[in-house]
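Some chains omitted; the rest stay in position.
In this document, chain identifiers A, B and C correspond to the written order of the chains, with residue numbering beginning at 1 in each.
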Amino acid sequence: MLRIINTGGTFNKRYDPLKGELFVPADNLAVEAALGPLRPGGGVQITGTIYKDSLQMEDADRDRLCGIVAECPESSVVVVHGTDTIDRSAEAIEERLGVRSEKCVVLTGAMVPFSIDRVEATANLASAVTAARLLPPGVYIAMHGLVLPHREIVKNRERGVFERREA
Amino acid sequence: MLRIINTGGTFNKRYDPLKGELFVPADNLAVEAALGPLRPGGGVQITGTIYKDSLQMEDADRDRLCGIVAECPESSVVVVHGTDTIDRSAEAIEERLGVRSEKCVVLTGAMVPFSIDRVEATANLASAVTAARLLPPGVYIAMHGLVLPHREIVKNRERGVFERREA
Amino acid sequence: MLRIINTGGTFNKRYDPLKGELFVPADNLAVEAALGPLRPGGGVQITGTIYKDSLQMEDADRDRLCGIVAECPESSVVVVHGTDTIDRSAEAIEERLGVRSEKCVVLTGAMVPFSIDRVEATANLASAVTAARLLPPGVYIAMHGLVLPHREIVKNRERGVFERREA
């Protein structure tokens, strides 16, 4: 059984034609659409929460996320998150779970909204879902073909991709 | 390091407007496009071969595929394949590799061409790529959210999805 | 008021994942989707009929089409049609309507299904809809940027585009 916790972020952004701008909708439509082809395998539940650009996430939001991760019954958890503070949430989750946790948590997101580029968002989510079922307990980030313990991967803000952190 | 061997199949089909039909092109454009967002992580090589609907694959084709899998230097291998005979190729590969092989081979494909539905094809390929890096040696099929040893998964031809094989 | 008569053809083709082939569905989903953004202007009705690849259209089908065109109350009519026999249907419609008709009929279609390439199908349909409201009575074909009396335009089967017929 796998739990996907959708917190918003670029992955989910849609265009509002009346306001003429992208926004983070308070729903899971993008995650549902990207996940669709992986659904027949079964055993996936989605929880939506926070629904923010990750730069807007506050401590209370991060607390809530950690609570949902810690308390959900599934041992495999994927978190869809904005890329700008995904590292901070990963750290907070790790701290909350503690060293004896048996959960495998994989955070992921997208540099371009699913509504604009279906391929990047889907590839990242499918990687995260697959990794969350196969990896041992821990907190990981899956982005751009890398699936690594969260401290070993970092967003390169000039290139717009995640990279292995230099030791 | 990961090797993707693209044999064609529905995943790759494109529309020929002059003939008015779908065909399997002798190129890797669909695989390259679906793989694009996973490329920054590095270490992926693509080999194209056969380029057939899997119902048209002959013994000689399957032999060639087994040879490429066995002889490529990478220990993680993904095979993009038509879904109709993916199980036969999986079996042939397993036989060729033998029980002492250290290779992890994951076969995948799509029910709908990438040119028509980017999401399903991308999700399956990303699952396969991720699984090929994380699983122990063996021959697996990754489709529709399942990643299983090839004998434990089967195409349900009425529903059009892959399912866990009933024991 | 404008009537769109959808007869099928490549424009409408969708992929059947169970059979592994494209088919002409007995519905107007592709036409509805391409027409969506032009709907707010109002006054468009869709009639679906025949639903065939135009190479499969028989005399009885063409008779039925001519009857619907002749009897619908609208003076502006768009016919979505397969490109292979669009010229024959245009001729049959012209004959049926007779020289005193006050109807402006514009036939259109697509070289690639809307389900694969939204841009070509939408561009042709929008051209046809716009032309049917602006042109004087007659029978026209709108394809690939040309909107001409049906005898002055021809499908170039080598290039896959419609062209002005050489005098």
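Definition applied: a residue touches a chain if its C-beta (ideal position, glycine included) is under 8 Å from a C-beta of that chain, and two chains touch if they have at least 3 such contacts.
Predicted model only: the values in this text are computed from it and were never measured.
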Oligomeric copy total, full assembly; chains in place: 3: 4
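We adopt the following convention: only the chains that are shown with their structure count from here on.
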Rounded Å distance between chain A and chain B, as computed from the means of their C-alpha atoms: 26
Rounded Å distance between chain B and chain C, as computed from the means of their C-alpha atoms: 39
Between chain A and chain C, centroid-to-centroid distance (C-alpha), Å: 45
Residues within chain A bordering two or more other chains: none
List of chain B residues in touch with chain A within their complex: 33-42, 44, 118-120, 122-127, 129-131, 133-135, 142, 144-147, 159, 161-163
Residue numbers on chain B that touch chain C, as the complex places them: 10, 15, 17-18, 20-22, 53, 84, 111-113, 115-117, 157-158, 160
